[in-house]
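Missing here is one protein chain; the remaining ones are kept as they sit in the complex.
Chain IDs A, B and C follow the sequence of writing; residue 1 opens each chain.
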Amino acid sequence: MDVMSNPYMPYPVRIDRITVENDERDLKTFRLVFLDPEHENAFDYAPGQFAELSVLGKGESPIGIASSPTEPGALLFTVKKTGVVTNELHNAREGRVIGVRGPLGNAFPLDRMKGKNIVIVGGGFAFTTLRALTTYLLDPSNRKDYGAITVIYGARSPGELLYKDELAAWQGRDDLETVVTVDKGDDEWTGCEGFVPAILGEVAPSATGALMVVCGPPIMIKFTLPVIEQLGFAAADTILSLEMRMKCGIGKCGRCNIGSKYVCKDGPVFTLAELGTLPEEY
Amino acid sequence: MTQKTKAKTGGANGWEPRIAAFLCNWCSYAGADLAGVSRIQYPPNVRVIRVPCSGRINPLFIVKAIQGGMDGVLVSGCHPGDCHYISGNLYARRKFALMKNLLEYVGIEPERVHFSWVSAAEGVRFAEVLTKVIESVREVGPATRMIKEFEAVP
Amino acid sequence: MSELQGILRREVAKLLEEGTVDLFVGYVDADLPLKTSVRFLRSPEEAEALVWNASCTSNPAALLPPLFRRPEGLRGEWTPPRVGILAKGCVSRSVVGLINARQVPRDSLYILGIGCDGVIDRHRVMQRLGVAELAEASVEDGNVTVRATDGTAQTLELVEALYAGCRVCRHHAAVIADATIGGEPAPSDDETRYADVEAFSERSSEERWMAFMEEISRCVRCYACREACPNCYCNECFADETAPKWIGVTTDPADLAFFHIGRAYHQAGRCVDCGACVAACPQGIDLRLLNQKVNQDVAVLFGGEASVSLEEPEPLCQFAMEDDQGFMTEP
Partner (left out) sequence: MKVLTVAKTDVPALLEAIAAQRRLIAPIEDRMGTSFGEVSDPAAVRLDYRNTHLSSKEVVFPQCETLLRFRDDEAEDALSEERETVLFGVRPCDARALSLLDRVFTWDGLDDPYYLRRRQGTIVVALACREPGPACFCTSVGGAPAGEAGADVLATDLGDRLLLQAVRERGDALLEDAGVGEAASDADVEAAKQAAESAEALLASVKAPTDLERLRATFDSDVWSELAMGCLGCGACTYSCPTCHCFDITDETRKGVGKRVRSWDTCAFPLFTLHGSGHNPRPAKDARLRQRILHKFLYCPENFGEVFCVGCGRCISNCPTGIDLRRILERLEQLVSAA
């Protein structure tokens, strides 16, 4: 059976470049290039979706796609070293062939976002698909479709921030507001200090005609949601992305099942209103 | 790996036994070391894994080694009474007796699983034990039980 | 039996009534022939449902350790519950094993010992009678009666229907108890305790390997044997570990062999031959054939018996200088 019609077959890709993202060296970004250009065409994705990174002999790991479809030629995945597969990836060298299976899951509601102001709030390592979204929105062919863009991104320390060069570039642009914060700065840090919820409260983006997209570790989400509510964002206008253990990625294996939803198929992107109808099992 | 493919990759006689040897750091590893520096000849079929104490050996290591394609396993530690940790080898002795019996019982050839005491001063003894282990494994041939089979691939 | 059942219900009602225990775990009737359910009782009224008969096969000690683990995420004070358990001989030994292994606190337990004449092995009944199903069966007058779809009935003497371990049991009564009900059946002096193991051992290595693989080839990896065993309280079983990954999750013969060798081996010096794993296996694998080998070796080599006392360390938690080392390789 053709690789493109068997959902369990990964596309072979070459690790083109590996970037160490943080001081702890447990976050690396992999730039992956399809061996077969036809596969790249078939891999039709949108920001918010994820894919299974496949290392033959080790297994697969579901990872959010950090690149935007507006950056053709390669896919980006930022991977934290946690288990068997991600360890293997971290030990891999540039040039190695691995597999990508996807795109899987749903995407951020790009159509619904049109004409709206977009507030993007991210914390730590969960910023990956938000980078994809921001990059997509900033693309010259898309930028005019969307209103004001505010990005608030925080990490534990300056060394733990992802995509530092891009953040700097965004901060220099006038078509979006970028606020980067760290829990605690170091000697060289000149930017914002403070937790994401507090900074969000200070920046206080208007909820009028706006959508909120928020991704981060559970503890950040917990304290950010009340702020979002205070700012006046409705639950239906607050968009989150869930993390669950996954295997098949196509709504069969049952692992990521929450209530009647399968995170891999119906998610990972949900509005806060949708999450409210699901049992709290995530 | 099956018997057949093993035969293909083997030496002049078609096959050479591969032995995993778990040696305690304080006695048997030093014994093996002594055998080496004393230029005592012993067969090269062994892969040595150094462990702090024979009491550290999880008996499942032995099963895993055989499943992983080793043809025989040797576990060696300090003589009773000489354990660096006082009694690690004595607890281990009970565990090993049971594991050896259980493996033999389910049909893993007893010739593959060996235990011995070798002190740091016994370089000769180490070489002798190892030679005996290899002879014993040679008698039963390549390990085939517990080995996972894989179909042909591209 | 029914008189004893009455005493049991009264005793348990009293324990719950007087607040001696918060929970009591015993057996109630299941809606299936030759089966009972394990039930945790909270109120004295529920004690009326308790039963005591030859179908009380499970070992409820397996359910104890989680009760004494602090609930995840709970902050502040937490008092473990006081739990009563109906303990036939083997169950009481499992409780001893759990106490010795610091998995359950003695102080929080109330052990109600009960004399046991042995429990039925359903697979054995089917095999002995040559029936494929136990759709209708009952125990009357020391006989197990099984009725087939065509209405014909077959009977088997109860003693013949018992789990093999029960027929050679030395501990019909609880080895520790806070109170005991029922008589104290005499321990078996049956010398055939390891007969199956000995018969198996006599076969050739090749034959044993084939027979072992044939037996475990039925395994579906449901881990009912593991979960039903009070000894399997590990937070993470070797079979579930991924680093190191001991075994795959498949039913490849090599994975099955590793699991069953590992499982049986981990019973060394701890198995009380309660038969819970055998009763739990949905595939009828003769797990006792493996357990008893290890039990025999522990008894013969170290003269030990698992979990019979709170004072004596378990057989593998001790050693003797003069332990047998005839198995060692000498140059």
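Points to keep in mind about this one:
Note that in this section contacts are C-beta pairs under 8 Å (C-beta built on N, C-alpha and C of every residue); 3 or more make two chains touch, one makes a residue touch a chain.
What you see is a predicted model, and the numbers here were worked out from it, not measured in a lab.
Across the entire complex, contacts from the unshown chain go to A, B, C.
Listed residues C:Ser43, C:Thr149, C:Thr192 or C:Ser309: the one in touch with the omitted chain is C:Thr149.
In the complete assembly, the contact with the undisplayed chain comes from A:Pro7, out of A:Pro7, A:Pro37, A:Pro72 or A:Gly115.
Shown as candidates are C:Ser108, C:Ser188 or C:Gln283; the residue that touches the absent chain is C:Gln283. Panel shows subunit A; residues 1, 3, 5-10, 12, 56-60, 82-83, 86, 96-99, 218, 243-245, 247-248, 250-255, 257-260, 265, 279, 281-282 of it touch the chain omitted from the view. For subunit B, the list of residues touching the undisplayed chain reads 1, 69, 148, 150-151, 153-154.
Those residues of subunit C that touch the chain absent from the view are 30-33, 35-40, 58, 60, 62-63, 66, 71-72, 123, 126-127, 132-133, 135-136, 149, 220-224, 226-228, 240, 248-252, 276, 279-280, 282-284.
Just so we're on the same page, only the chains that are shown with their structure count from here on.
Per-chain Cα centroids separate subunit A from subunit B by 49 Å. Inter-chain centre distance (subunit B to subunit C, centres taken as mean C-alpha positions): 35 Å.
Subunit C makes touch with subunit A in their complex at residues 242-243, 245. Chain contact summary for the complex, subunit A toward subunit C: residues 83-84.
Interface of subunit B with subunit C (complex): residues 59-60, 63-64, 67, 74, 80-81, 87, 90-91, 93-110, 114-117, 125, 128-129, 131-133, 136, 145-149.
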